[in-house]
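All protein chains but one are shown at their positions in the complex.
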Amino acid sequence: MKSIVSLEGVSKAFGGLKAVDDVTCSLSEGIVTALIGPNGAGKSTLINLITGVFLPTAGLVKLGGVDISKLPMHARSRMGIARTYQTPQMIHGLSSIENVMAGAYRFGSHGLLKTIFAPWMVAKENSEIADRAAIALRTSGVPEQWWDRRATELPYGIQRRVEIARALAQEPKIILLDEPAAGLNPAETADIGRLLKQIARGGISVLLVEHDMPLVMSTADYVVVLNFGRTLAMGSPTEIAANPTVIAAYLGADDEDEAEAEAEECVA
Amino acid sequence: MDSFLQNLISGCLLGCIYAMAALGFTIVFNASRIVNFANGEFLMLGGVGLAGVVVTAGLPLWLGVILAIACTAFVGVLMQVAFLNNARSADELSLVMLTIGTGLAIRGAGALIFGRSVTFVPDFGLFPMLLMGDVYIVSQGIWIALTLVAVGIALWYLFSRTTFGKAMKAASQEPRAAALCGIEPRQAAAAAFAIAAGLGGLAGALLAPISAAFYENGVFLGLKGFAAAVAGGMGNPLGAVVGGLIIGVVEALSAGYVSSGYKDGVAFIILLLVLLFRPQGLLGGVSVKRV
Partner (left out) sequence: MKSANSSLRRNFIRLGLLVVGIAVLDVALTSQFYRSTLTLSLIFAIAAVGLTLLMGFAGQVSIGQGAFFGLGAYSAAFAIQQLGIPPLVGLVVAAVVPGFFGYLIARPILRLSGNNLALATLALAAVFYVVATQWSSVTGGIDPGITGLPALDYFGLSHIHVVLWLAGICLVICTAVALLLIDGRFGRALMAIKTSEVVASCTGVDVARTKAIAFAIAAAYAGIAGALFGYFLRAFNATSFNVGLSIELLMMVIVGSLSTVWGAIFGALAIMVLPNLLEGFDHAKLLVYGLAMVAIMMLAPNGLGETLAKLVTRRRVAE
């Protein structure tokens, strides 16, 4: 299995708090890697480190063996890193298909000068990009009736799918999903799981940050457990489920707290 | 050398006025996170109001000053209670526009009520002009400096010795804590607007004898007050005073040594430079904690 993104001793401190502490791991092509851990473990921060929202205080982030630790977000995105957000971030004022078209930004070439000197090309490029967006929307299972609706007005579950479609439209090498099933019902959650597997089978590396253990167990090929910013364990889902430290820190000990916290999150 | 000292002194006096404008701006910001673009109009109103009451209506000066402060404070409270409190959208941009709109309205009302003429107000008297060698301080200057000292002490007492003041300061950051002290964020904001506007009215009245009262003065006075508050570090009252003095002095020195025409631009260039390169203010260390 080819490694797409690898982290080498990555740390991120906010003041005195080490949100991510010396994490080394690798995200491979064609599989779903799950990143789990209690609230505040540093999962979202790790995604932000890979996408470049934060620069690491130590360590290297590599994409396909190339060090990207210092590159700005947009450069990383253009190199093939796409993501979704813990709370869906629909672009205001755009329909869902336009949101996904915004994801295909790097495939367009129309800027200020072309608009002034070749205005007739705008519509043409738009329809090409809309075709890409339509494919992504179909893949992620957004029913066509929603495509022309304002994305911010869509039901939560659909927004999550539109976000995945937007990431897919970037034609990335890796997709980082921050709790894509939060706030969804079990049927929708299962759908998302199937979708992620399908995406991974297409040759993309998928990183799934998730609290929903059944989803992780059924979807992930490989699991990384974070606790207080450190990697607690790594391995196949069955290994992780049987790992006593993990159970103590996460699965068993504060199962109830976890459920509660999750419920709170859904409300928020 | 003497002209340098003289410039320094007139800069400091002007700086005292800017400091009062900046304080008003800071107090409102701390209580409500609103950047009040109408703050300069409070100063304008103080000056124009004083001119109207004293020069046009012929009332005694002391009564004029009190009236100017009271009316301006009333306008400030009205602005908060009637407009800002009822804003439908509370995002930063809408609130900025609201204060800009209120500023325009105050300027328009000022022009309508007190006229559009440039009016000189007699100085407050009482103190003689201070002569030290070739350097002098005008009598009004002594009023200005003493007032800033008095205001500074009063505000320091209010914000660090009284529960009400402490709660007011915290209202925007910790509404819950403030509520526990029995102060609603809205009350705190209204009080802040009253204080800021009253202070602006006072500063405007103090300035009127030195530079004439005119209904368009508010724009530049406001901007210079902002410049002072930002230079001192947004939300830091001590910084506001220091910032005001810095702006005043730099302005006076550049008027003396560079060009008097460009002096108005200096404050704005300082504002721009500070925003761009030291957004935490020149006294940065003090405000870093606030994040």
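Remarks
For reference, chains read A and B in written order, and residue numbers begin at 1 within each chain.
Keep in mind that, in the parts below, a contact is a pair of C-beta atoms (placed from the backbone, for glycine too) under 8 Å apart; a residue touches a chain by one contact, two chains touch by 3 or more.
Note that the coordinates shown come from a computational prediction; the quantities given were computed from them, not determined experimentally.
Across the entire complex, contacts from the unshown chain go to A, B.
In the complete assembly, the contact with the undisplayed chain comes from A:I91, out of A:I91, A:A136, A:L154 or A:L226. Considering the full assembly, A:G103 is the residue among A:G42, A:P56, A:G103 or A:G193 that touches the omitted chain. Note on the undisplayed chain: of the listed residues B:V35, B:V118 or B:L238, the one touching it is B:V35. On the side of subunit B, touch with the chain left out of the figure occurs at residues 35, 37, 83, 86-89, 91-94, 96-98, 100-109, 111-112, 219-220, 223, 226-227, 230, 259, 261-262, 264-265, 268-269, 271-272, 275-276, 279. Although one chain is not displayed, its contacts with subunit A can still be listed: residues 51-53, 72-74, 77-78, 81-83, 85, 89-95, 97-98, 101-103, 105-106, 108, 110-112, 115-116, 119, 122-123, 125-127, 129-131, 133-134, 148, 166, 170.
Methods note: only the chains that are shown with their structure count from here on.
Averaged C-alpha coordinates give centres for subunit A and subunit B that are 49 Å from one another.
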